[in-house]
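Shown here: the complex without one of its protein chains, the others still in place.
Take a look at chain A:
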Amino acid sequence: MMLNEGSPHAMPLTLLKYGLKRDYVPHREIPATPDLRRRYDVVIIGGGGHGLAAAHYLSKYHGIRNVAVLEKGYLAGGNTARNTTTIRSNYITNQSIRFYKEAVSLYEDMSHELNFNVMFSQRGQLTLAHSEATLRSFHLRAEMGKHHGTRISVVDPRQVKEICPHLNMDEGGQHEILGGLWHEDGGTARHDAVAWGYAAQAARRGVEIHQRTEVLGFDISGDKVSAIRTSRGTVSVGHVIQAAGGANQHVAKLAGIDMPIRCFPLQAMVTQPLKPFLHTLVSSANLHTYLMQSSRGEIVIGGGSDPYQLISTRSTLDIKEQLAHGAVQLFPFLHNVKLLRQWAGITDMTPDYTPIMGASPLRNYWLDCGWGTWGFKATPVAGKYLADTVANERVADILLPFSLGRFETMALINEMGATAASH
């Protein structure tokens, strides 16, 4: 049945004519960077997913629209572009599971919220155990997750095979799969779409996005930031949200705030496109490797952070070999597959592997730091509650456990073991 009148070529021709029309104005979702105003109610440092999400929530739900997002590079070109887009809530502590559970539910509704297809695919995440010790930790994580109402269970090797039939079970071998942690809520989404969706929504409501605008310093009077000095001029400010990814420790220092953060590169790579065969996210902590198949068919391969600190996005052959080793161990038929791209991001790691959100020593300066290797999955929930925090000038309850102050009271939230690939 023909949907359009006339020949099947009519539609593209019409489009071409429309595109060549003299008065055709291309639709721009993200406006060009304007000049800086003298003052903003809120300045967000960092134009990645978190900063843009905060801008969206501020402008849509709190009516705060005199907002500038300052980005040193280009929109969402830092860790938002470099992560491996895993969304999950299978953590160990109450505080984290509660937080990431809401993140997952916000992802479920994100395409509607943003009127932008973020390609959320809730295909489930399977973490593999190659030792009894890992299996024991899986039971702990499963019970904690069930307690909070997330979909998570420990599965035996037979069920692992059902969930992911192509896995090399390595029976009797060094990396025999003894079981798995099956997290049905886990999934993935398109990272660029998430950032662009938030940016487009925020821009539509008047938020200004300033790309290529670097923060150089702060004017501080008493216990408040009064102005921000940038590479394009100085602006006075009501509130500041710092969400600068790998640069968090550096930016905080400019404001005179010491952060318990060290930077480590995190490397990843993708293969040539293959027919769809991998329908879940698969990870192995023992092999320091996790894999998923993108909607283009590429196998995205990631792992743990580099073994020593570095403030650089260089890659190393050692780590790439390690990732390839893990991938081929789990799926031996990948041995001839070619790599298309590889890259690294700078993760801002905290001592307890948990982020730092909320208040800082400065009264109008709010933190969104220390995300380390799991910032992407928290994008919507961090943005939502940071906006809430700034609008009410009071840290949202759900963020309270993640305070910078926990490092003075020893109230750490240890999530070292809750990562898909240990560090």
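For the reader, a short list of remarks on this structure follows.
We take it that a residue touches a chain if its C-beta (ideal position, glycine included) is under 8 Å from a C-beta of that chain, and two chains touch if they have at least 3 such contacts; residues count from 1.
The rule is simple: contacts and distances are computed from a predicted model.
The UniProt record for the undisplayed chain lists the protein name "Sarcosine oxidase subunit delta", from the options "N-methylglutamate dehydrogenase subunit A", "Branched-chain amino acid ABC transporter permease", "Phosphoribosylformylglycinamidine synthase subunit PurS" or "Sarcosine oxidase subunit delta". When the omitted chain is restored, the residue from A:Cys263, A:Leu399 or A:Ala418 that touches it is A:Cys263.
Annotation for chain A: contacts to the undisplayed chain at residues 249-250, 258, 260-263, 307-312, 314, 316-318, 351, 407-408, 410.
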